[in-house]
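Omission of a single protein chain aside, the complex is shown with its protein chains in their original locations.
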Amino acid sequence: MIIVVSPEATPEDLDHIIARIEETGRQAHISAGTERTIIGVIGPDAPELQDMFETMPHVESVHRVTKPYKLVSRDFHPSDSVIDVGLGVAVGGRELAVMAGPCSIENEKHIVETAKAVKAAGANILRGGAFKPRSSPYAFRGLGEEALRYLAVASQETGMPVITELMSVRDIEAVCRHAHIIQIGARNMQNFMLLDEVGKVKKPVMLKRALSGQIEEWLLAAEYIMAQGNPHVILCERGIRTFETAYRNTFDINAIPLTRELSHLPVIADPSHGTGKWGLVKPVAMASVAAGADGLMIEVHPSPDHALSDGAQSLTYELFADMMRSVAGIAAAVERSLPGVKAAAAAR
Amino acid sequence: MIIVVSPEATPEDLDHIIARIEETGRQAHISAGTERTIIGVIGPDAPELQDMFETMPHVESVHRVTKPYKLVSRDFHPSDSVIDVGLGVAVGGRELAVMAGPCSIENEKHIVETAKAVKAAGANILRGGAFKPRSSPYAFRGLGEEALRYLAVASQETGMPVITELMSVRDIEAVCRHAHIIQIGARNMQNFMLLDEVGKVKKPVMLKRALSGQIEEWLLAAEYIMAQGNPHVILCERGIRTFETAYRNTFDINAIPLTRELSHLPVIADPSHGTGKWGLVKPVAMASVAAGADGLMIEVHPSPDHALSDGAQSLTYELFADMMRSVAGIAAAVERSLPGVKAAAAAR
Amino acid sequence: MIIVVSPEATPEDLDHIIARIEETGRQAHISAGTERTIIGVIGPDAPELQDMFETMPHVESVHRVTKPYKLVSRDFHPSDSVIDVGLGVAVGGRELAVMAGPCSIENEKHIVETAKAVKAAGANILRGGAFKPRSSPYAFRGLGEEALRYLAVASQETGMPVITELMSVRDIEAVCRHAHIIQIGARNMQNFMLLDEVGKVKKPVMLKRALSGQIEEWLLAAEYIMAQGNPHVILCERGIRTFETAYRNTFDINAIPLTRELSHLPVIADPSHGTGKWGLVKPVAMASVAAGADGLMIEVHPSPDHALSDGAQSLTYELFADMMRSVAGIAAAVERSLPGVKAAAAAR
Partner (left out) sequence: MIIVVSPEATPEDLDHIIARIEETGRQAHISAGTERTIIGVIGPDAPELQDMFETMPHVESVHRVTKPYKLVSRDFHPSDSVIDVGLGVAVGGRELAVMAGPCSIENEKHIVETAKAVKAAGANILRGGAFKPRSSPYAFRGLGEEALRYLAVASQETGMPVITELMSVRDIEAVCRHAHIIQIGARNMQNFMLLDEVGKVKKPVMLKRALSGQIEEWLLAAEYIMAQGNPHVILCERGIRTFETAYRNTFDINAIPLTRELSHLPVIADPSHGTGKWGLVKPVAMASVAAGADGLMIEVHPSPDHALSDGAQSLTYELFADMMRSVAGIAAAVERSLPGVKAAAAAR
């Protein structure tokens, strides 16, 4: 940490700052300039120290020079993490992970049929919502544990691992029993109690970025999970909230290469939420893979105008299959693969 | 809801839309214009319907015409709600509620001393953090239940009701045992499971607005609590996240009069978080009361440069007392009162 | 400026950075830490240097330690600037400046009548738009020079100085001939050519903050004007663009006390644009004065539902007079005055 002290500070002010640094078990290194005095704080940057020094008399500014996270950092783990999610699927390797399925699971037939359709088009992970975060208490909030059982059936019938959202510590056992990947939704990115708990299980966790989550906060949220002992963390960019009203969210394409530069964790793109409009899902999916995403999460529904939630951003089976063919072209150009798409093509 | 259909729609397309409206138990009222056909949907607006209709062929746009919340609405309850929080203090009436105290409770002596100091300056509710949401897993996260007991001691010694943040359903009993008001923090505004649970208790709940929470989402989060049977909800504006980096958050002054217009619930202003800089707390506190806030929440610490969290935005006892005198002047100008400030003055 | 160099840098890398610093005529002061090397750059911070150093190998971060503006800074001019705008009115002193009038000038009768009405209610400066920035090329764009002549008539009939927006260098002479204050609108805050030109005239200039203008950029835009020799600059906060859709703009109340802390220039609040809703104008005007604003700019129209622009945020004469009485109460509480309101009251 670097503390910049204004020219008006007296020697006593400086001594006071230095004493405070030493109280924290750190050392101070003074560089007296012609105008300002610069104090280098030798020892680890701690989040609370910046605040503390900013309030001291004649301190003009405090600059952190180290990153506040460790375990998620590429400095700590230089090579890409590859997360084995079970049933032969890994996230973060050469093969792209494509998680597809409905926003909400509506009944057993619905999820099994959708699972077969997305698998035929090349998806390798099934997504489906059992517990749904909804802005309104009067909206459909998911079928809960019943839906988890339907999801398990769909997994068995297709051989695909499944991902579903966990919203409360209360449901952690049920979700772990039925799902291969636990999803932490955008609204819970900083639900620190929930992060601690999923850090204590051994399941892979996919952590979505909050609507107004800064990259650093998102990586610190992943650090919460890893700090509890669970290294199997996958990041997911799903669009941020901006001033633009033409789409539900603004997909932050910059976040894909930046998180890959800062961290060793794989990153998935969710263009369904990242745009909120089905017509934009395919081009933004293609863009994400071109920018280096390790996979996609896509909402698919047999009949979007009958979906119980998120119809406006869901693809039909046909649109999803079309998207997958286009994404496969991009994947080839960036030396990634989508083996399911080849298989699907071969099956025709 | 109003559905605008494009000129290219065939009679069959229109019939399909009308059939879908009727399947939901609503009626369609058609106005065929020269260019566009306008379909009025007669029956309650439901959150999922807008999405559903937007995906149908040739639907250009779907407009909601009713508000998605009911119980929190001023239409439903025209007069201001006044929330009795215990120990003779109410929030929402002529007297302003001033909640003051440290960000984190550090030990018994610290909270008792601070409680006495803020009471002497005119505060009527004690705030203090036992469970702290922190961006980093390595930051100080509060003393937990131990801090709740210290808070209870401070309440007894001063006669002030207390408010503290609840972060997890797990701690709800402990918090209810010791606190008069449960605070739901900004990061949990859409932690719907937690909202449901605090809706089932009888304690007053203060709901902070999320960093990127739209007014409508904030009121819907309050609706979650009320829909479970707890009518004692207090809103708290604490600044939003914008592009401006000169302050930690941007206090949204517009939200004060707008929530009072849309809702009967009282609204508290938190200029400590709303600015993140102690030098701005007093003018923004004054502004909030001028704009109609029902009270303030202020971070106070005996020695901000020793605070374990949020030092940069905490006031010393002297600065807090000075702020209270200035706020009292504004309160008088808007026909509100701060009796504690008069008492404090009389005591000198 | 402080340059933080990563542990991997070789002595040659360091020499390269030092050489580059010296090429710019500055000196380098090295502090070798256990992990990172910190280089203090002795000499003025220049905007382009930060960029330059950030691109050099092994530079981790570059921190500016001085403010990029000078003439607008309170360090440079510690006491408040008071701008004499003519006809006995000053902006920045104990008396609040209240600029009121229609968004667009519609005809001579309209502006003269409105001028008399706002003066009677206590306004001391007349505002009126001759050249209107409009998002659409098909909207009403103002009467141009004709409107400037009507404005001059209204000024003569009421004795009030007038303010109007300048959108183009082409119209600078005409605007200077008829107006006492030149307004630079939010969309032109970084129209640097226009800033240079209004810096060369002697008229007071009111500079509105851009929709996404950071405080530092806004002060630098004011610096453009002052750097050309015109010290008569007034700032105007008019709301920023955020994710919130419940109002047209989000009034940034924090900006009022912060600009007054950083700069000696007076700051005016425009709650008409800052909210975009007439029902919020009065409380936000009151809040602004409570927070330390030196005055207000308010849109007033005899019949807002007939206004050629900005009807939704305009006050009627009655609402404006009511607002002025409430603002006068706040002004008294913060030791400011609104003499026109007393006069108006006395006239009854």
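Just so it is clear, A, B and C label the chains in written order, and each chain counts residues from 1 on its own.
Heads up, the rule we're going with is that a contact is a pair of C-beta atoms (placed from the backbone, for glycine too) under 8 Å apart; a residue touches a chain by one contact, two chains touch by 3 or more.
Remember, predicted model here, so these are calculated numbers, not experimental data.
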Contacting the left-out chain in the complete assembly, out of C:L308, C:A328 or C:V341: C:L308
Sites on subunit B contacted by the missing partner chain, in the whole complex: 2, 4, 29, 31, 33-36, 38, 40, 42, 60-61, 63, 65-66, 212, 241-243, 245
Residues of subunit C in contact with the chain not shown: 20, 46-48, 51-56, 68-69, 133-141, 167-170, 187-188, 190-193, 210-212, 216-217, 220-221, 223-224, 227, 241, 278, 304-312, 314
Footprint left on subunit A by the chain that the document does not show: 212, 214-216, 240, 242-247, 250-254, 256-258, 261, 274-275, 277, 279-280, 283-284, 286-292, 326, 329-330, 332-334
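As a working rule, only the chains that are shown with their structure count from here on.
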CA centroid of subunit A to CA centroid of subunit B, Å: 27
Between subunit A and subunit C, centroid-to-centroid distance (C-alpha), Å: 39
Per-residue overlap in subunit A, given as positions that touch at least 2 other chains: 212, 241
